[in-house]
Structures are given as C-alpha cells and as structure tokens.
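Apart from one protein chain that is not included, each protein chain of the complex appears where it belongs.
In order of appearance the chains are A, B and C, and numbering begins at 1 in each one.
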Amino acid sequence: MSNNKLHVNRIHLHFLLKQMIRIRRFEERCVTLYNEEKIRGFLHLYNGEEAIAVGVMQALTAQDAVLATYREHGHALARGLSMDIVMAEMFGKASGCSGGRGGSMHLFDSSQRFYGGSAIVAGALPIAVGIALADKMLQNQAVTCCFFGDGAVAEGEFHESLNLAKLWQLPILFICENNLYAMGTALELEQSNQKIHLKAASYGLASQVIDGMNVVDVEAAAKLACSAIRNGAGPHFIECQTYRFRGHSMFDTQLYRNNDEVEQWKKKGPLIQLTQWLKDNHQIESDELQAIELAVDKEIDAAVRSADAAEIEPVENLLKHVYTEVSHG
Amino acid sequence: MSNNKLHVNRIHLHFLLKQMIRIRRFEERCVTLYNEEKIRGFLHLYNGEEAIAVGVMQALTAQDAVLATYREHGHALARGLSMDIVMAEMFGKASGCSGGRGGSMHLFDSSQRFYGGSAIVAGALPIAVGIALADKMLQNQAVTCCFFGDGAVAEGEFHESLNLAKLWQLPILFICENNLYAMGTALELEQSNQKIHLKAASYGLASQVIDGMNVVDVEAAAKLACSAIRNGAGPHFIECQTYRFRGHSMFDTQLYRNNDEVEQWKKKGPLIQLTQWLKDNHQIESDELQAIELAVDKEIDAAVRSADAAEIEPVENLLKHVYTEVSHG
Amino acid sequence: MDKITFREASRAGIAEALKDDSRVFLIGEDVGRYGGCYAVSKGLLDSFGAQRIIDAPLAEAGFVGAGIGAAIGGMRPIVEIMTVNFSLLALDQIINNAATLRHMSGGQISVPVVIRMSCGAGKQLAAQHSHSFEGLYAHIPGLKVLYPGTIGDARYMLKMALDDPDPVIIFEHVMLYNMEAELPEKQTIAPMEKAVIRRTGHDLSIITWGGCLYKAMDAAEQLKTLGIDAEVVDLRCLRPLDRVTILDSVRRTHKALIVDESWKSGGMSAEVSATIAELGLWYLDAPINRVCSAEVPIPYAYHLEQASLPQVAQIIAVAKQMMEPFNASIRDPL
Partner (left out) sequence: MDKITFREASRAGIAEALKDDSRVFLIGEDVGRYGGCYAVSKGLLDSFGAQRIIDAPLAEAGFVGAGIGAAIGGMRPIVEIMTVNFSLLALDQIINNAATLRHMSGGQISVPVVIRMSCGAGKQLAAQHSHSFEGLYAHIPGLKVLYPGTIGDARYMLKMALDDPDPVIIFEHVMLYNMEAELPEKQTIAPMEKAVIRRTGHDLSIITWGGCLYKAMDAAEQLKTLGIDAEVVDLRCLRPLDRVTILDSVRRTHKALIVDESWKSGGMSAEVSATIAELGLWYLDAPINRVCSAEVPIPYAYHLEQASLPQVAQIIAVAKQMMEPFNASIRDPL
C-alpha cells in the first residue's frame, strides 16, 4: 500500500479502519437525520476525506491542540469527542459538546484541546498561530494542528498566518485538505498556482504533498512532521490530496462537476483502499470487518437515542456564556 | 552604469536626472514647510527612492493607470501632476489636486489616471486589480501600475490581489519598493522569506528583483515588463531594492537603524549615482546641472507662492463630494 | 398575475441589468458554476457566460476591492458577497476605499459599484453566519444602503442602485428568498431613497425594514383584531435615512415602535429612535420602544435562535403595552 510504512501492525490498521468507518457511517446517518429535520443549519460532510483526520490524529498527543473547519465531524470524532456529545450538539441539545449553541459547524471540547469548528473560511488559522505562540511561550511541548481546505488558501488570513508561523518559528502543523473544490469553484479558478504545497514553501515552511486517501501515508507524514516540530523545526505544511464524495453541504446540486469524476475518486476512497489492502494481504477476516461495522452502528444508534432523549437548554439561559459569569472590578 | 542599457541618450538622461532632482528638492522643501506648519498631517518623504517612480513612469503612457501609497509625492510629480496642485493640496487649499481634502497622503488626478494616494498599507492593490480588470474588459490597451512597500507584502490584501491578478491574467505591473523597513520594523521581522520577488513568483507572476537606485535599470525593467504586459503576458512584478534616506514620517526618531547604514546607502543614492556617471562620462557640464537645479528651485518657489496665495475651500462646502450631486430615482 | 419569489425577483433584476448594460457584470463566490450560495444567480452563467458572471476565489477583500476598482475603471460591477458575515473581511475596502475615494479626491473619482449581500438569521446557522450589520454600513458617509423587504423592491431596486453614481450596498435577508408574491408594476416602486408606508394606521407607527417587514405586517394584521390600528413604515433605504417619512408617521400616530433584527445596543434601531427623540420628541405619547435581537451571538438550537430574534408575538405584546395609558411609564433600565 505505501512506501512510507511505519511500524504498522494489524491491530493498528484495524483501529484506523474502524475510525474511518465510524466517521463514514456517522456522516451517512447525519444525512438521514438532516432529512428528518433532527439536524439543521448547514451540514458539511467529510465522506471521502476520512483518512486525513484519522491519519493526522495518530500523530497528536493529548497536549496538542486541534482546530478545524465547518466540515469537522470527522476531526472531532477522530480526536476523541464521543459521538454522544457530537450528535447531541447537532440536535441542538444542552448536553451537546457546545451546549447546543454551536451546531454542526461549531463542535468544541476544550478538555481535548479541540478548539472547533470554525465557519469562516481561513478564520481559524490566525487563532492556531496564537495557540501555538502561547504554547511556545509557556514552554508546553505541544503542537497545534490546523485543518483547512484548498479554498482557504486564497484568503488573506492564510497568507498572514503562514508568514507569522514561520517568522516566529511556531510549533504548528498546517493540514490542507485539498479536495479540488471550494463549494462549486474548482481549484484552477481559485488559485493562480495550483500547487498549494509550493505556495506554502514560499514562506519557508517545510512543505509536502501526499495522497490524502491513504491513511497510512497520512499518518506517516504527520508523524514525521510532528516529530520535527517537536524538535524545534518550526511549522510544517502538508497538502493532502483528497476529494469529497458528497456535495459541499446539503444544499448542493453539484452542477459544477460530473458524476464520472466523482465515481473515479470513489474508487480511490480511503475506506475501500484500506479494506482492500487488508483483505488482499489477509489481514482482516470478514467477521472482523462485520464486527467493526456492527460496533460502529451500535455506537451511532446509541448516540442518536441519547441525543433524542436529551434536554434542550432552558430559554432562560439564552444570554448565558456571552460573558463569563464573574464579579470583578 | 548598467548592463541593461536602453537607447539612452544624453537628453533623456538629463530629463531623468531633472525629474529626480525635482522630487528630491520638493521633498526637502516639504520638510521646511512642515516645520513652518504650512503642511500638516503625516508627511512621508521619498528621498532616496526617486529612481523608482521616475524610472517606472517612463514605461507608462497617458492611458495607463497609476496607484501609489502615502509616500507618493514622487509618483505624482513623475506622473505629471504639476507642483502647483500638489503643493496646494498639502497646504490644504481648494486648488489642490484633491481639493484640499486629501493632503499629502491622498494626491489624485483622474485626468492623468493617477488614482492616489492611499494610506492603508496594501489597500490600493485590490483597487489596482479592479482597474486593470475594467481596462481588460473594456479592451483599453492600458497597464495599471501599482506601487507599494515591502511592509505591504505581509498583508492579506497583497496575497489576494496577486492571486487574482494572475488568475485573471490582468495587465498590471506591481512595483514593490523594498526599502528594507516598514516604519521601524526591518524586513527580517516582517517576512519569513525575505526574497519578495520569489514570493511573487509563487503565484505564477513573472517576477524579478532590480537595483532600485539605478534609474536606468528601473526604466529598462519597467519597459520590458510593460511591453510584455501589453502583449498579453499578464501581470508582472518588480522588486526594486532601495532605501529611504529620511525617517518614516516626520515623527520618526529612527531608533531602529544606525546612522552608518543610512550613510552607506546614501552613497549609492540615485541622484549621486546618475550625476556621477554623467560627469565621469562627460555627459553633463556643471552649468547644465546648475541650470537644472535652478529651474527646479524656481518651479518649487512658484508652487509654494501659488499654494500660499490660494484660497481655502469655503466651510459651506464641507459636505461636498461625499456623494455625487445628481438627482435620480 | 403569477406569483414570483423574492429570489426570482432578485435574479430578474440582475438579468435585466446584464442585458441592458454591457458594463454590468456579476462577481462573487460561487455565483456562476454553483449557481449562487442562495441560488439567486442560478442560470445566469448559462445566459451570460463566464466573462460576465465571474466566480471569484475566497478572497473577500480582493474581489470586493476589484469590484470597486472596476467601477472606477468604468464598469458597473454587481459584487455579491455571499453573506454579510464575510463582508467583515472586505470592510477595509468598502469603508476606506469605496466610501472615501470620491471625497478624498475632491470629487474626481466615482465609484459606481453595487455590493449585494445576504444577511440575517433564522436558518440555524449559528453565531458566525447570522449577522445583521446594516446599521454598521448605514453609519458610513459615502455609502448608500438599501434593504428591500418586498418582491417589488427586490426586483427593481438593483436598477436604481446601478443608476446611482455612488457605492450602494444591498442587503437581502436569507429568510425572504422563498417569499412569494405578485410582482407589482415597475412604476409603482418608490425611488430608492424613500421610505414607504406599507400599511397606514393611526394608533402607532411600527418602523422596520428588510427581514422584519413581514413580521411587522403580520403583527399589524393581528393587532387590528385587537382593535389596534398600526401603521407600518418600511425604511427600505437606511442611508440616507428618510427622516421625513418617519417623523411624519410618528406625528400622526404619536407612538413609535422600531423592529430590527440586529442587536439592540447600537444597532440601526438606535438611530431611528434618536431621530425621533431629536426631531419629533413632542409628537410622542409613549416612550419609543425597540424590538430587536437579544444581545447574544445567535445560537444554533432552534428554540434559542428563535428566542434571540424579534418575533411577531413580541411586537404585538410591546405594541399592546404601548397603547395602555400609563404604561408609558418608566421601566427598569436594562
């Protein structure tokens, strides 16, 4: 499967597969729940891109910080947020990971240093720079990992953040999920230079492009980058080439791409790729795969049930959390 | 003097020298006038950088558009705005090129397609992109030339503009006046990668770095770039290496650099360089030089006199030019 | 006559402008191939081609500034910022350039750009996607600010904006796009800078605009059944503000209730109130009231989101209160 093999073993590969299946099936259930109007707002799904969040998270420790976009269910789950609190959040319930105030685009869990969930394209990058700056100043041995899309690269905030990160030699891992489209706008209409990793290199960052459909490659690249960062090598940039299998959000008629293209990419999908390799190499039995799928479905069912049953935040608390409740002065 | 010689002749070189002397002496007079409180607000002088505006303007036609920064007296004069209207503007008079409303940082002359005079660092770049876009759409054979400093390169608006310019293959000439400082912040504290022209190249722009102290080099590079642009080659980028001989503005104690550095650069100054070459090659007589200086001083004196005598805008007109005076609807 | 939606009305206005004037083009994120984030521009790429319907990269300062520059250069750009939330990234260009260039240049430079943006809450999009910033824009000299709240205005205000030589901002509330009504005749549409009384009444003036207009109309309808005859003033244009129409209405009704989807503190509602307190104080028989959004970043959960926004029931409740003789009395400061 990969030249860049780590000490991957059967158990770890099964774990990676399970993580990706968790995300894929979670997203599929979200579609149903959206159609049932249990989930509302904008809903952006991660189908096809699972290998990135799952692979990268393997390189991170509990001390590290993670920031993502509005397409962040996968990152939240891979980071370790329970399905229960993520699902409850999307149901708008008080037990949701953001108290029902954030929804699909704003999942948070500060206990896991999971800092969202940002719906302004490129808007989390400067924040990531700041978190890394704080960790550096406080001499925390932490990496800040920031995920964003190819579209974000055109934003001024991207430019400013990369410059600052390198200038200050901060411990950041930038992960660009290049899925070739920003909503309906293809990469070649977004970027005068479509080689995103080269653009990052122009700031002096260590930068590379990898197959974002191959979870082992992603894990390997992220681990190398993180260990360099931990050794003081400054920010790293990884462009992960990937594709989203579904529309941008639930409101996308996908006029801008043809089905052939989608089908071609689906064949290279991260779940298919890993499953096939495991099967070809006799590293997984059908019943093992079924067991994984069953466990995942149970987990999702339980999350849906608990979200359904959860309480909503009392309306009296509408103004809560705008400011910290303290007295001072 | 330069390997990049054009068909330069004596008359043209005298003309270039005179233009640079006009700017230098104009700026020196501004210092006096500022101290006399005839000129107010922020005053940013162009001493040391004259070769850039003068050299580049030689490549432009009346159809071309020009945008500059708050350090734009030189550009205005080199573009052809009369000293009278520029000086009157800085005196805050109604006859000023912006009706007294703009001041030193906001010189305009739409009859010369001189679109200011912008006091937000990098703020004129998107506008330049738009003017070039309009010219392209209207099939005007015009180049838009946009001047800005090394500090502007760190701004998001720089990044967005370069990408758009190349993506849309627009007729723009970007001139970066790299004088090594953004106010008191040295280039190495501004840019993780200090090779600005390489950064521009990362967007796919044709890009080069030149000696901004050598007016003939500047003219040559600008002419080549403009002819390429006029032939449809898309945006070009020229980084001109230069130095400002005075403080950032009139409020600068210059704690951030030492005098040695300033003196070193002064020796490479554009006026000294060209004058010396002309003398060494017997291309200028002392009386010719004197005649130029005399003419320039006369021009400046006249401008000061006329600005002094000019009327101020009646206060009743305070609200004029906020909106166009038309009736519609 | 057939009904059309607000979305279709907006689209027809854009199409007409593109047809009538070769200097007009539409630029914005996903206006072309995707068909527009809220489908307003759907189909226009097919009709007008990629030269005139331009998909911009994610670079709000860049392409909005480019629109401003193109206007200076002689074109008549319609710039679409996907939503007002992202317009913060372009605010420097809009305020420091579009709004000032004419003045700073002593009248030499015209910036005939039109910038459209969707805005408002109600779709559970949470704090970063639900802003109402029209008050912020209406604060800026050099800009004009329109906010159509009817099908007729959605259809015809764009043309007026394009005919204006100065920069015009147009807001379109996301909850209005599916609203349907018959399209009125063009001649019946008031000039863009005039407020319009959408419903006459003599008991109180409900002053509103854009996304809250239909709520005010609903409330007025229900108030009628309670014997309260509310007048509804639709501002339509927030800068310049048609103070005459506001004052004229309050002079007749003696009571002013302002309905505004932005946060109460320092929103557009404050300026309407201040106008009356300054120029029409003696008309008043009751304190001016404002029904606005709660002072909270808009939450995702449906019940919280709805609780944070102005609602018909609230308008009715406050209006009723205002009609009670002594209720004009002092309440506790918030």
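General remarks:
Here is the rule we go by: a contact is a pair of C-beta atoms (placed from the backbone, for glycine too) under 8 Å apart; a residue touches a chain by one contact, two chains touch by 3 or more.
Here the structure is a predicted model, which is why all the values come from computation and not from measurement.
With respect to the full assembly, the chain omitted from this view is in touch with A, B, C. The residue from A:C30, A:A53 or A:V129 that touches the chain not shown here is A:V129. Annotation: of B:L16, B:M87 or B:A119, B:A119 touches the absent chain (contact as defined above).
The residue touching the chain not shown here, chosen from B:C30, B:A154, B:A225 or B:L274, is B:A154.
Those residues of chain C that touch the chain absent from the view are 61, 85-86, 88-89, 91-92, 95-96, 99-100, 103-104, 126-128, 131, 135-136, 138-142, 239, 241, 243-244, 247, 262-263, 265-271, 273-284, 286-290, 295-297, 299, 328-334. Listed by residue number, the positions of chain B touching the unshown chain are 40-42, 89, 92-93, 98, 100-103, 105-106, 118-123, 151-152, 154-157, 182-186, 189-191, 248, 252-253, 255-256, 312-313, 315, 318-319, 322. The set of chain A residues touching the chain not shown comprises 65, 96-102, 106, 108-110, 115-118, 120, 123-135, 137-138, 156-157, 159-161, 163-164, 167, 320-324, 326, 328-329.
The definition used in the following text is that only the chains that are shown with their structure count from here on.
Of all chains, the one whose CA centroid is most distant from that of chain B is A. As a whole-number value, the distance joining the C-alpha centres of chain A and chain B reads 46 Å. The mean-CA centres of chain B and chain C are about 41 angstrom from one another, to the nearest whole unit. Averaged C-alpha coordinates put the centre of chain A at 36 Å from the centre of chain C.
Multi-chain contact residues of chain C (touching two or more other chains) are listed as 57, 59, 61-62. Contact of a single residue of chain A with at least two other chains is seen at positions 154-157, 189-191.
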